[in-house]
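== chain A ==
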Amino acid sequence: MTREDVLKDFKGKFAGDILEFTDKSPQRVYVEIKPGSIKKAALFLFKDLGARFNIATGLDARRHLEILYHFTLEDINLLLSLRVKLPKPFKTSSPAATGGGPMDSPPTTGGNDGFVPEIDSLAPLFEAANWVEREIHELLGINFRGHPDMRKLLLSDDWPEGVYPLRRDYKEWDPKAIRDRGV
Partner candidate 1 sequence: MNLFYLVVYGFFLTAALGLFASWVDRKVTARVQYRVGPPLLQPLIDLVKLLGKENLVPAGASRAIFFAAPVAGLASVILVSTFLWLNNFDPSRTFGGDLIVVLYLLAIPSISIMMGGFASGNPYASLGASREMKAILSYELPFILAVLVPVIKASHSLRLGEIVQAQMQRGAVAASPSGLLALAVAILCVQAKLGLVPFDMAEAESEIVSGPLVEYSGPALALYRLTKNMLLFVLPFFLIILFLGGVQRGSGPVFFGVLKLIGLVAVLTVIRNTNPRVRIDQAVRFFWGPVTAGAILAVALALFGK
Partner candidate 2 sequence: MSVKLTALLKSPWVFHLSTGSCNNCDIEILDCLTPRFDIERFGMLLAGSIRHADVLLVTGSANRKSMERVKRLYEQVPKPCLVVAIGECALSRGMFINSYNCPVPVDKIIPVDVYIPGCPPRPEAIIAGIVKLIGKVKAQAQ
């Protein structure tokens, strides 16, 4: 299967779901798809094309939360990343939620008033996705429907609920923390 067949095959199968297709360089391809069809696409890549699930990257772009699922196809030296955008509820009307603006909401709610988007979990499909989804859930606050054991992975037990460190509007919540070198 050469690189062109793989891409043509993928485009053919998911024509309806693909929102954007950028062929950046011979080794890097980024495909944006609808959040609903992530399970189908991942299964196709993992089972039929035998790609390796490398990792998923969660990030907080100002207007939306984004997850990139990276798949590596070793034999054709291609790293295909499925991008999924989860828009934040951009309520222009109510002054409280100003979207990306400086948040004056009390730190305990962390993200803009506890907005936690939902997406299908890939853990039932392949075991490799289990841990990374737990990490994204904990650090970025994205729920994964159907994840077998959604426990805390990295943060400590006394970490307040609803505070997500990797969100843009994360603020220091621990009064006792000392940030200067005391010199």
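Basically, contacts are C-beta pairs under 8 Å (C-beta built on N, C-alpha and C of every residue); 3 or more make two chains touch, one makes a residue touch a chain; residues count from 1.
The set was built so that all candidates are chains of the complex that A comes from, given by their letters.
Quick caveat, the model's predicted, so the values are computed rather than measured.
Novice: Which candidate touches chain A in this complex: 1 or 2?
Specialist: The candidate that touches chain A in this complex is 2.
Novice: Under the stated contact criterion, what part of chain A meets candidate 2 in this complex?
Specialist: Those residues of chain A that touch candidate 2 are 155-159, 165, 170, 172, 174, 176-179, 181-182.
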